[in-house]
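Missing here: one protein chain of the complex. Every other protein chain is in place.
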Amino acid sequence: MITCGLDLGAGTTKGVLLEDGQRLLATGLAPTRGNPVEAGRRVLERMVEEVNVLPDEVEYLCTTGGARYAYPDRHLQVSDITASGRGAVFLFPGTRHVVDIGSQSSRAMSVSETGRVVRFKMNEKCAAGAGRFVDRCAKYLQVPLDEMAPKALAAAHPKMISSVCAVLAETEIINNVADEVPLGDILMGVFLSLAQRAYILMRNVGIQPEVTLVGGLVRSEAMVRALGQTAKVAVNADSRAHHAAAIGAALLGHSRLQKLGHRPVALSAVEV
Amino acid sequence: MGEELGATDIVPSLEVSDTFEEFSRAPSLEALIQLARDVVSDPTWPTVRAWTRSGRSAVGCFPVYTPQELMHSMGLLPVSLHGGGESIEISHADAALGSFLCSISKSTLELALTSRLAPFRAFVFPYICDVSRNLEGIFPRAVPGATTHMLHLPQNFHSAATVPFLVAEYRRLISKLEKAGGEPYRPERLAASIELFNRQRAEIARLTEMKRLDPGKLTLTESYLIRRLGGLLPREVHLQVLERVRGQLEERPSRPKDAIRVILVGPFCEQPTLDLLDLLEQVGCYVVDDELLQMYRWYDPIDPNGDPLENLATAYVRSTMDIGVRATPTTKGEAILRRVEAAPAQGVLFLTAKFCEPALEDVVLYRNALDRKKIPYLHLEFEERSAAYEQSRLQLETFVESILFD
Amino acid sequence: MTLVAGVDIGSTTAKCILIENGEIVGKSLAPVGVELVKDAERALSQALTESGRERREVTVVTGTGYGRFKVAFGQFTVTEIGCHAKGAHFLFPGTRVVLDIGGQDTKAIKVDPRGEVVDFAMNDKCAAGTGRFLDVCAGALGYDVSEIGALSLGARHPVKVTNTCTVFAESEVTSYVARGKDPKDILAGLYGGIVSRSLSLMQRVGVEPEVTFTGGVSKNEGMVRTLEHRLVLKINVSPLSQYVGAIGAALYGLERVGGIPA
Partner (left out) sequence: MVDATAEPQFLTTARDRQRAMVEEYYAGLADAGGPKKPVAYMLVGGNLTELVRSFGYEVVFPEIVALNCAIKHVSLPNILHAESQGYGLDVCGYVKNDLGLQELGGQTPFGRIPPPDLLVCSFSGCYVYVKWWEALAEKYGCPLFMLDVPYMRDDPPLPEDVQYIVAQLNEFIALLEKTTGRTFDLAELKRMLAHSRKAEEGWVNYLASGRRRPSPIEAYFEAVFYMFPINVLRGTPAAAEFYATVNSEVDERVRTGTFPVPEEKFRLVVEGVPPYPSYRTFWDFFRKWGAVSVAATYPKVGGLFDRGFLHDPARPLESIAEYSLGAYVNQSWPLRRKLIEEYVRDFGADAVLIHGIKSCRSFTAGQGDLRDRLIHDLGIPTLYIESDHEDPRYFAPAQIKNRMDAFFESLDRRRGSTPLPLVTT
């Protein structure tokens, strides 16, 4: 029984194929570029090709992420907080606290042993402290995203960024460059500043080990380190955790399918 | 200040007859609700214009506990002010009031500064919080010529001196209202008004009880709109509306769906937008008890015998509900647990107006009690003019899913 | 014959103006980078080159803008608030209110008939509603910010941009583009939002004619039109609007050395 989870995020669209609610068959990723439906379809197509199954063998599709309602060929949609919680516990069964940092938002949640969200907290109105900030810094400092972490981890005296704004922080970074702060220190400062913001959310929810980081920022080892240092806890991380919400969606899809006992018809786009 | 930005676009849309017949004659429940929706969303005060057309005066009442019975008995139309809703743009009020304040205070001032409160002769602000209180202090300059009054609402609910003080306080108000187009105060007329309001509140209580027992019968928004009319229409008319609604609802079939039962705590003063209220039920909640529009529900029946002014004051002291702007030390936690049990509800939705400090502070006390009993809850903040509900939807769905999926 | 210079080191651009005999004789504009001190020097030398003058001819250099203390070679500093007032008064003597929207902040300034600041209001530190907001959103539309001004004219069905946060607005714009919305309509929506926030700031000082619009964003025709429409007022915009701060600074310097103010 194969179920698909699609996480239609603001920055990137992530997908997974899951077999019997247990085995990850494939993961896929594509930039969303404002068109989640197309991105979702592309991710699905590629995954199906990769593992060589017929599209029809994917029996249930559950969407999540900001554009979860936009994708017509779904059977169910769930919120990305619900999904991330499930996904994190799937990857690290001991998880009781999840931090999710994506391109535009950061959230913290506490979860039960089944991955059910017990309490959560997110920033609503302001994108400060989210991945977009990292992207802009990368662009400005001309360091590709993947090369940020090694440089940041070598920092001797990380320089924190005080500006709250994901856009205006650039100016502060300019000043740091002007003051000849080493690149590594600026980069690590960026991650530590994000961690600081995430930590406030985490405290609001209540921190309980194990803590798992999910979302795009998990790709950066420097972010994992920064979060661990700031919150003074060990942080589970795994590159598959970028797909945590997609995994969670696939899992919930699986349990729905089991409950129903048969494959339902797809919902068409009901609302945005 | 002085120039009239925005005032130019006040174009009265809805017209209401000064007999308010259309409300008691609406052909169906749906038609009535549509009418209510139109009236509530019209920033040009159609019911107030209808009332004042024959030379009568209207009083704007800021939430929560204004003694509307008293105004009614003096031949005035008490109208609940709930800010500007989604339709108005804040461009003047921020400057006068500051940015870190609830929407209702800002948009109420914005209405004043753009001459949209011209149909009113007087305004009453109760001391429910520092914002309401300070707003009163800057209001007269915004609506020159109108009377404004700050009503001190006592917070000592145990002193023998409180009722006499509140009676004296009401008398201050009376003398102001008499100068603002009110007929002279007469106790027997107040007693009659109290009886009328008792009947109106009893009907509202029936309506909310119906929603509690059979939440598929009417939506939260429907129930809200019907209640909200009470602050806009003459009370006699509203009573008729309520009685007809009761009859129509009895015949309406219930359409139950798979939803969780929650109680809604926090919006006792500023009111969420209709879209947000819709959203609560769309994502799969049944709101079986709420704090919306406290002003029409603040008393048990008021004793119609004896000195009516004293009875009105006693009612405030004895039987107002535990909301954020009424001091109830050491019992807040228990109160929320009782309400959850009485509903009965599976969870609590805290929906507080952004920057509403009294509500924010209570949430913590409530949360502590709910945590002890492991009752799920969600806290959201709302603003009048936030058209983006995606973040609220996300959080609401997560909350519902956390209860629905195990 | 006093030649004076004003150097405005903004958050986004460095501007320099040379004034002689009450007339502007040279100007320069360049983006600011990481070394503000050098940017300031470069702004001045470019303006000199452009006008064929030499450094030693300049009697006084006055610095303004958020990087004013980096105009290390200057003799005086004045805040950009004072300079925008003075500069706007110079260009439009009837100015009573200045609205300056630059790269990172927005200011409303009330001035008296002599061009002195009576009152001012500024926004909080957030990129919402500033030039940066437009830069980012223009990027999401696939344009440069200098192209979007004319583009928005003639919008018929402005979209509603619900997010004020620059980051959120950027993806809102992206999704409108993906849905095939007309860039005209998206821009009109963006301008509407910025203008609302600017009006609220202007209300703080009180709106009265004449209103002069300064700063880089005033070069955006669509913004000018939207503002005029909402104010129901014709507003002053000079071709030199981005230089207004530098003009004011130069004039302050002139006064200081006893020259004839304009």
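The chains carry the letters A, B and C, assigned in the order they are written, with residues numbered from 1 in each.
Keep in mind that, in the parts below, contacts are C-beta pairs under 8 Å (C-beta built on N, C-alpha and C of every residue); 3 or more make two chains touch, one makes a residue touch a chain.
Every value quoted in this text rests on a predicted model; they were computed, and no experiment measured them.
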Handout entry: Which displayed chains the hidden chain touches across the whole complex
Key = A, B, C
Handout entry: Full-complex contact with the absent chain, from B:I33, B:V48, B:V340 or B:V363
Key = B:V363
Problem - Selected residue (touches chain absent from view) among C:F120, C:F168 or C:Y243 - result: C:F120
Handout entry: Contacting the left-out chain in the complete assembly, out of C:T2, C:Q75 or C:S196
Key = C:Q75
Fill in the blank from the handout: Of B:H72, B:R116, B:R189 or B:K332, the residue touching the omitted chain is B:K332
Fill in the blank from the handout: Residue list for subunit B contacting the dropped chain reads 1, 94-98, 100-101, 105, 127-131, 133-138, 141, 150, 152, 154-162, 164-165, 168-169, 172, 324-325, 327-330, 332-333, 354-355, 357-358, 360-365, 367-368, 379, 381
Practice task
For the chain that got dropped from the picture, name the residues of subunit A it touches.
Solution key: 200, 203-204, 206
Fill in the blank from the handout: Contact residues on subunit C toward the hidden chain run 62-63, 66, 69, 71-72, 74-82, 116-122, 124-125, 204, 206, 252-253, 255-256
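In this text, only the chains that are shown with their structure count from here on.
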Problem - Chain located farthest away, centre of subunit B as origin (C-alpha) - result: C
Fill in the blank from the handout: Distance in whole angstrom between the CA centres of subunit A and subunit C is 39
Practice task
Could you grab the centroid distance between subunit B and subunit C? Build each centroid from C-alpha atoms only and quote it in angstrom.
Solution key: 45
Exercise for the section: Provide the list of subunit C residues touching at least two other chains, using ranges where the numbers run on. Expected result: none
Problem - Of all residues in subunit A, the ones touching two or more other chains - result: 125
Fill in the blank from the handout: In the complex, subunit A touches subunit B at residues 66, 78-82, 114, 116-118, 120, 122, 124-125, 252, 255
Fill in the blank from the handout: Within their complex, subunit C touches subunit B through residues 121, 124, 160, 162-163, 196, 199-200, 203-204, 206-208, 231-232
Problem - subunit B to subunit C touching residues, read off their complex - result: 1-3, 5, 8, 89-92, 94-95, 99, 386-388
